[in-house]
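The structure follows.
A single protein chain has been removed from this complex, and every other one stays in its place.
After this line comes chain A, so read on.
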Amino acid sequence: MAKRELILAFESSCDETSVAVIEDGAKILSNIIASQINSQKRFGGVVPEVASRHHVEQVTLCAEEAMTEAGVTYADLSAVAVTYGPGLVGALLIGVAAAKTVAFAHHLPLIPVNHMAGHIYAARFVKPLVYPLLALLVSGGHTEIVYLKAAGEFEIIGDTRDDAAGEAFDKVGRVLNLTYPAGKKIDDLSKQGQDTFNFPRAMLHEPNYDFSFSGLKSAFINTVHNAEQRGETLSKVDLAASFQASVIDVIVQKTMRAAKAYPVQQLVVAGGVAANSGLRAAFQQAVAAETPDMDVIFPPLRLCSDNGAMIGAAAHVLWAKGAHADGRLNADPGLSFDYASDFQA
């Protein structure tokens, strides 16, 4: 019997410390996630120094629980993987230092993983991926459309020119006095409201796959402030519904345009904002109406936010393509996929 491939994967790029054990890139044996939300919500967003301090106190604890829950020993492991970017540099460094040390101490190979590749490969836990495929990455730091010609080959074909979609959710949430992170709360409010404010749909008709959310954010803030000055109170649920409808319209329409222009059978929608129920419903509707043969994959909610399991899934693919690192591995906070050669932003 062939030995199973077991990867111990570390993730610490933002405000979750997570360590997982993944079998053959597709099976989660454990996926321990320590969230700092209760700490970071005090500040209305992630404070990098605070995040780094929490990671130091969590990282070995998460790793121990991951090994115990998976029921594996170091002798069973095939490799150690770690997110080395993009993200907060001080936060990334904790996972990188811990992963390098475990790999060196036990003579295991070390696999460096791009965090965004992790988000895409979270979809592998739903079903095998078929290439070429298209992935939409929507999170607090990114809004990208990525084309994968083959496994582990990433090309950005569309990107945000200013704020990420998740960032817009958090900023609008602050205006609505919602605690950080606001995405889930806006999604819930939206279900009770109507799209009555007709906020702008930025770049919807431009011949590219790019996004812009700062104009929407400003329009939202101006609407609320102008009403306040007039002494009016606007419907919170309609504001939320109108904002969310604008974001979803642009994301879904531009992604669907790309899905039709590229020879793909699968669309992966990943990242923290992929947990949004309105976005999921809109994609399912659009795919059914426009490209019924295309498979749209949403990772389960727990795997949309940052976690070690997705890093282990991506590591499996990247390792097969020869990715490896040694004790010199450093954090790369600005790490990005390459842009497609005809990409213009």
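The definition used in the following text is that a contact is a pair of C-beta atoms (placed from the backbone, for glycine too) under 8 Å apart; a residue touches a chain by one contact, two chains touch by 3 or more; residues count from 1.
Going forward, contacts and distances are computed from a predicted model.
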item	value
Complex member absent from the view - protein name from UniProt, among "3-isopropylmalate dehydratase large subunit", "O-sialoglycoprotein metallo-endopeptidase", "Iron(III) transport system permease protein" or "Spermidine/putrescine import ATP-binding protein PotA"	"O-sialoglycoprotein metallo-endopeptidase"
Of A:Ile22, A:Ala70, A:Ala98 or A:Ile248, the one touching the omitted chain in the full complex	A:Ala98
Candidates A:Leu61, A:Val130, A:Leu204 or A:Ala227 - the one touching the absent chain	A:Leu61
Absent-chain interface as seen on chain A, which is shown	17, 32-36, 38-39, 42-43, 47, 49-50, 52-54, 56-61, 63-65, 74, 89-90, 93-94, 96-98, 100-102, 104-106, 326-331
